[in-house]
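Everything on this sheet refers to the single structure shown next.
Removed: one protein chain of the complex. Kept in place: all other protein chains.
Naming follows writing order (A, B and C), and every chain is counted from residue 1.
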Amino acid sequence: MKPLNRLQMAWRAGQDVEDGTVVNLGLGMPVNVSDYVPADFDVVVQSENGIIGVGPLASANASDADLVDAGSRRVTLRAGATVIDSANSFAMIRGGHIDVTILGAFEVAANGDLANWDNRIPDKGPLVGGAMDLAASAQAVWVLMEHNTRKGGPRLLEACTLPLTAVRCVKRIYTDIAVLSVTAGGFLVHQILPGISRDELQQRTGAKLTFAPDCGDLVAPEIALPEA
Amino acid sequence: MKPLNRLQMAWRAGQDVEDGTVVNLGLGMPVNVSDYVPADFDVVVQSENGIIGVGPLASANASDADLVDAGSRRVTLRAGATVIDSANSFAMIRGGHIDVTILGAFEVAANGDLANWDNRIPDKGPLVGGAMDLAASAQAVWVLMEHNTRKGGPRLLEACTLPLTAVRCVKRIYTDIAVLSVTAGGFLVHQILPGISRDELQQRTGAKLTFAPDCGDLVAPEIALPEA
Amino acid sequence: MTAAEAVAGILDGATVMLSGFAGAGFSNQLVAALRDLGPRNLTLVVNSATHRLSNTHELIAAGMVRKVICSAARGHDKSGLSAFEQLYKDGKIELEVLPQGTFVESIRAGGAGIPAYFTPTGFGTDLAAGKETRRFGERDYVLEAAITGDAALIRADVADRWGNLTFRHAQQNFGPAMATASKLVVAEVRAFSEVPIPPEQVQLSGVFVDRIYVAGDGA
Partner (left out) sequence: MTAAEAVAGILDGATVMLSGFAGAGFSNQLVAALRDLGPRNLTLVVNSATHRLSNTHELIAAGMVRKVICSAARGHDKSGLSAFEQLYKDGKIELEVLPQGTFVESIRAGGAGIPAYFTPTGFGTDLAAGKETRRFGERDYVLEAAITGDAALIRADVADRWGNLTFRHAQQNFGPAMATASKLVVAEVRAFSEVPIPPEQVQLSGVFVDRIYVAGDGA
C-alpha cells in the first residue's frame, strides 16, 4: 500500500479532532485538516492573526484582502465567528485556550521536543512566526509530517538536531506511514501502513518504538492531490 | 476672604486643565472638576471602569444602570466616547495614557508621596480601588484637598504618616487656601488666599514652603454648595 | 438552563470569580444560585467584597467563603459592620487586597498564560510589602502573580448560540478578563440569540464561555 499523501495525512489527523474543540492549524499540510472534520462537528478553527472561526476558503469573486488567515489565504468566517487583534489572539493561545494545534515539523524527539522552524538556511533570514507560542501552550500539539526526510533520514529522533520550537510539547504524530503518540516511555505506535513491518518502521525511526497493544492498520480513503 | 469651598477648589483645578488632554477624576471633590473646564475644550474624561469620554450626569429619566462611572454615578457619554473593559482601562492608565489624574488625599509629602487610602479605620475593611494605579502612572497627579485636617493639623508634610498610595507622584496641590506644586526643593507656593499671610500658610503646613517669584492671590468665583 | 443548572458542579474549595463594578455587570442571579448550591471554603475573586448592589455579601454572610481577593472590602453601612467586616474582625475570613489595576491585570495574565509580571503600581506601599521588586530604567516595579479561577460568573447583555457575548456600556468591566482566566465560565445574560451576533459586534468570543443563563432584565 502506498504511503499516505499529504491530503490523506490531513484526513487521518482530522479523524481525531473532537466535537466542540478549538483548533489551530499550521501552514502547509495542517490547514487542510479542517476539510476532513465531520460537517456536523462544532469545531472552531482559530488563526493566530485573530480569526476565531475560520470558514472555508473564499471563492475568487467573494474574496476579501482583509479577511485572511495567518497563512495569507483568503478565507471566510463561519457562523458565530469573530475577529480579535493579535495581542488578544496570542493571549488566547498562550493562555491554553486552544485545545489542539496541528503543526508541520522537521523533527520530533522521543520526549516530545519539537523542531519546526529553521534559521540555518544559508543567507536566509529566520522565520519563527507563531509556532513557538502554539507549541508551548496549546492543550495538545499534534504533528503532521513525512516519516522520513527526502534523503531517507529519520525525523523521529531520540533528540532533535535542529533548533527547537518548544520542549516536551508534542502529543501525537501523524506521518505518511504511521500514527504515534509521545508517552513518558517515548514513541508509542498506534497504526502502521499495511505492508510496512514493525521492524521496517523501527529502522526508519531514530528512536526506540513501542507498539500499542491494539496497534492497527493505517488506512485512508483515496484523496487526489491537486495538480501543482 | 473665606477659604474656597469644595466646588471652588474644583473650579480652581479646572482652570489648569488643558485643551486636548485625557483626565481621570477621583471620587468626591475631583469629579466636579469637569464642570469647570471650558465648554469648547476637547477634554476626555476617563473613568477607570472603562468609560473613555464621560459626559454630564444622566438626567433622572434617562439614567441607565449600566452606564455608570467608577463612582457609581449614572452618567452619559460625550460625543466620540467608547467603553472598554477594566483590563484595557487599567492598561491605558498604567501605560501613561492619562495626562492628568486629580485625586483627593489625606496627606502629601514634600517629595510628592501621596497618602489617599486608609486601611486603619477600626474594624473597617481596606478600600484601595484604582487610586494606586492612577497615582503611579498618570503623567501628572494633582491633589485636591483641604489644607488642614478637621482638627487643624497639616496635610502637607515632610513625610506622610498614613499608608502611601504611591511614592513621589504628586505634581500639584489645590487646597482651600493655596495652590502649590511639588518640586525637587519641596513645596512651592503659587497662590495664597487673600488675607492669609505667608507666615500663617507656613504655620498651617508641615513642611518648609518656598514661594514662587510670581506668587499671587487665590481667587475663585462664588459657587454655592448644593444643599446636603 | 436554570440558574441552578448553570452553577452546578462548583465544588467546595473552588476559586470563583464574580464580575461587576459600580453597579453594572453583577451576575446576581447566578450568585444567588451559587448561594443556594452552598459550596464551602470558596475563594472569591471579586472587585468589591461588600458592594451593596451585588449579592457577594450573601455568600460571605452564609459562611461559604474562606478568602476574598479584591480591591475594596469596606462596607457601606455606617451604622455597623458588613458581614465581611465582622468575619474579618473575627479573623474568620482571609483577605488579599490588590490595587484594582493589579487585580484585573493579574486576572488577564491568568487567562493569557503569563505567570507573573512587573508593575509600577503599589511600589513603596503596604500592598507591596514582602513582594519582589526590581528596577527597570529609572523606575521601581513590583512582581505580581497571575490569578486563575475554577469558575467565573459574569453578566453580559446578549449571548448567541455560539456563546459569543455583547455587553452594555460599563457592564463589561471585569467580565471579559475573568472569562479568559477560569475553567468554567457561566454568563448571565438579558437575552439569547439563535442567530449569530455579527462578528464585529462580538465583545467576548464564545470560545471562552461554557454555559449561558438567560436572566432577562432582572439583575
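We adopt the following convention: a contact is a pair of C-beta atoms (placed from the backbone, for glycine too) under 8 Å apart; a residue touches a chain by one contact, two chains touch by 3 or more.
No experiment lies behind these values; they were computed from the predicted model shown.
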{"item": "Contacts of the hidden chain among displayed chains", "value": "A, B, C"}
{"item": "Contact residue for the chain not shown (choose from A:G20, A:G125, A:G152 or A:P221)", "value": "A:G125"}
{"item": "Option from C:Q100, C:T119 or C:N164 whose C-beta touches the chain left out", "value": "C:T119"}
{"item": "Among C:M17, C:A109 or C:L204, residue touching the chain not depicted", "value": "C:A109"}
{"item": "Full-complex contact with the absent chain, from A:G14, A:P30, A:G50 or A:G186", "value": "A:G50"}
{"item": "Residue of A:Q8, A:S137, A:T175 or A:Q191 in touch with the missing chain, whole complex considered", "value": "A:S137"}
{"item": "Absent-chain interface as seen on chain A, which is shown", "value": "47-51, 64-72, 77, 83-87, 90-91, 93-94, 113, 119, 121, 123-133, 136-137, 163-167"}
{"item": "Footprint left on chain C by the chain that the document does not show", "value": "105, 109, 112-120, 134, 136-137, 139, 141, 145, 166, 169, 199-201"}
{"item": "Those residues of chain B which, in the complete complex, touch the missing chain", "value": "22, 44, 46, 52-53, 77, 79-84, 90-97, 137"}
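Here is the rule we use: only the chains that are shown with their structure count from here on.
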{"item": "Common touching chains of chain C and chain A", "value": "none"}
{"item": "Innermost chain, where centres are averages of C-alpha coordinates", "value": "C"}
{"item": "Farthest chain (mean CA position) relative to chain C", "value": "A"}
{"item": "Between chain C and chain A, distance of the C-alpha-averaged centres to the nearest whole Å", "value": "36"}
{"item": "Distance between chain centroids, defined by C-alpha means - chain B, chain C (Å)", "value": "29"}
{"item": "Euclidean distance of C-alpha centroids - chain A vs chain B, Å", "value": "56"}
{"item": "Of all residues in chain C, the ones touching two or more other chains", "value": "108"}
{"item": "Residue list for chain A, restricted to those that touch at least two other chains", "value": "none"}
